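Working notes, beginning with the structure itself.
Apart from one protein chain that is not included, each protein chain of the complex appears where it belongs.
Coming up: chain A.
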Amino acid sequence: MKRNLTALPAMLALAVLAGAYGSFFATGLLRQVPGTASVAGPASAENYLKFFSGAGQLPVFADTFIFSIIVTLATVIIGYPLAYFIARTESRFLRVAFLAVLVATFLSGSVTRAYGWMVILGNRGLLNSMLMNMGLIEAPLRILYRQLGVGIALVHFILPFFVLTVVGGIRNVPRALEEASRDLGCGPVRTFAKVTLPLSLPAIAEGMALSLALALSAFLFPLMLGGGRVRLVANYIYDQIFVAFDIPFAAVVSAGFLVCSCGALMLMMALQKALLRRFATGGIGA
């Protein structure tokens, strides 16, 4: 009895959430009443047929996945050394300083950061002004309103999530194993490549799954830094609502997107499980 009462708030919240996700599969079966914000029946599979036959959204889906994978890989390459440094540095000051910068970046809001990158990367922005004042370039570099600009801001957005996830994984690698490897004659580079890196692979996979999820769902960054010229699924859905005023079709595209991104995440999680099985630390101080 008491347990049921404790579960009540969560159950209520879950009911609303389930209602929301459920209703939107249903919304896709309805039709937009022209000129209004409401949808009406009769129910039909028309929107779903339009989605599966339409060639318009396929390149957008493909672009989104390729772009997200590139952003994820860039995040890993930039972020892993930082995670390693935070996990292994002997200086508490440096560790806390970097953690503070990461958490502050994380808390400072996505609008702030998107806006910051807009004014830095723009044609007359900080970067181009500085490079032109120094005489290094003649014409401004075109970074904003392209995938490059969106990618830079997105890597910056995802980096704290990735690093904070992976630091824990590297810390869990027992130092005794690294010391043993060195005592047995391996140099620092080989110890890293043969011991630390493989043992932190599951954490990297977890961080990558998180990064991929964040990159796929990116919306504000392509909207602000893409200037309508970077077409990703999230923006395509937004356009269906605010340009085409077609909520049911937007719901269908969202459903398709949801299925695709869940599939990608399940793949990542399967990879993580496989890595965990392969490189389980086997209880040595772990």
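Convention: a residue touches a chain if its C-beta (ideal position, glycine included) is under 8 Å from a C-beta of that chain, and two chains touch if they have at least 3 such contacts; residues count from 1.
As a convention for this text, contacts and distances are computed from a predicted model.
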Worksheet item: For the chain omitted from this view, which of "Ketosynthase chain-length factor", "Hydroxyneurosporene synthase family protein", "Glutamyl-tRNA(Gln) amidotransferase subunit A" or "ABC transporter permease subunit" is its UniProt protein name?
Response: "ABC transporter permease subunit"
Item to complete: Give the residue, chosen from A:G125, A:P140 or A:P174, that touches the chain omitted from the document.
Response: A:G125
Discussion item. Tell me which of A:R31, A:R95 or A:R146 is the one touching the absent chain.
Written reply: A:R95
Worksheet item: So that we can see where the missing chain sits, which residues of chain A does it touch?
Response: 2-3, 6-14, 16-17, 19-21, 23-24, 26-27, 37-39, 78, 81-82, 85, 88-90, 95-96, 98-105, 107-113, 115-120, 122, 124-126, 129-130, 133, 153, 156, 159-160, 164, 167-169, 171-172, 188, 203, 213, 216-217, 219-220, 223-224, 233-234, 237-238, 241, 247, 250-251, 254, 257-258, 261-262, 265
